[in-house]
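With one protein chain held back, the other chains of the complex are shown just where they sit.
Right, chain A next:
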Amino acid sequence: MSAVEILVALFFHTMRVDSADPGWKQRDVFVLSKGHAAMALYATLAERKFISREEVATFCRPGSRLATHGNVAVPGVEFATGSLGHGLALANGTSWAQRQAGETPAHTYVLLGDGELQEGTVWEAAQVSRALRATNLVAVVDVNNFQQTGSVREVSDGAPVADRWAGFGWRTVEVDGHDLAALCSVLDEAAGTPGPTAVVCRTVKARGVGALAGRASSHFVRLDTDRKRARVRASMSPAGPPGTTKEEGGDA
């Protein structure tokens, strides 16, 4: 839920993609490095007509293409991810290939989580992005402050996320990851400015579901009883204009 506005901004505003031709050579590429957010991606892909809305309901049912973590059987999913720390390295490859195609290359956008930044391969790849002058690469970091067993600060290190990217020499911008207009504006700027660029998004885990929001326990929730479903439904905030949420954005 923390990444929904990010996905909406990318798929409905920023990226040039064609649901009728997911492999279109001139497309912008999206890499979901935080593969556990696959459900949010499936919903986005359904709204963007890569898959049908009905298919979303098959999530993890026998025979479904939609697994807990994304895989390439699903149109619009470029890589099988979920093993954290792979996406940026792969994005280095797609963005390099895009740059070979011409003077004004398409872009690669890779979505990482703040917990994922504990994987050393993220930083190994971040150095390579700079070394390769990956001007068309944008790393979007969903800083929702939580990982599976607790807050990112409690589990590991709370060093400011934006400072880390800036320290690696990346062009770094921060934004409220639930403010759709601000996201669109920052992503437009990232697309028009030579990178690599890190867009550090302050977000709220499970935003929009009061019963789950801002809690580590919402990392993986199975709504398998009527009671749970009713509680979650009752706590869901109606969709409103951007920036109207009362929940506080996370610290980036």
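Note that a residue touches a chain if its C-beta (ideal position, glycine included) is under 8 Å from a C-beta of that chain, and two chains touch if they have at least 3 such contacts; residues count from 1.
Simple rule for what comes next: contacts and distances are computed from a predicted model.
J.: Select, from "AAA family ATPase", "ATP synthase subunit c", "Amino acid ABC transporter substrate-binding protein" or "Transketolase C-terminal domain-containing protein", the UniProt-recorded name of the complex's unshown chain.
T.: Missing chain, per its UniProt entry: "Transketolase C-terminal domain-containing protein".
J.: From the listed residues A:2, A:98, A:151 or A:172, report the one that touches the chain absent from this view.
T.: A:98
J.: Among A:39, A:80 or A:166, which residue is in contact with the omitted chain in the full complex?
T.: A:80
J.: Considering the complete complex, identify which of A:57, A:72 or A:159 is in touch with the unshown chain.
T.: Residue touching the absent chain, from the options given: A:72.
J.: Which listed residue, A:9, A:125 or A:206, touches the chain dropped from view?
T.: In the complete complex, the chain left out is touched by residue A:125.
J.: Could you list which residues of chain A touch the chain missing from the display?
T.: Touching the missing chain: residues 25, 72, 78-80, 83, 85-86, 88-98, 100, 121, 124-125, 127-128, 131-132.
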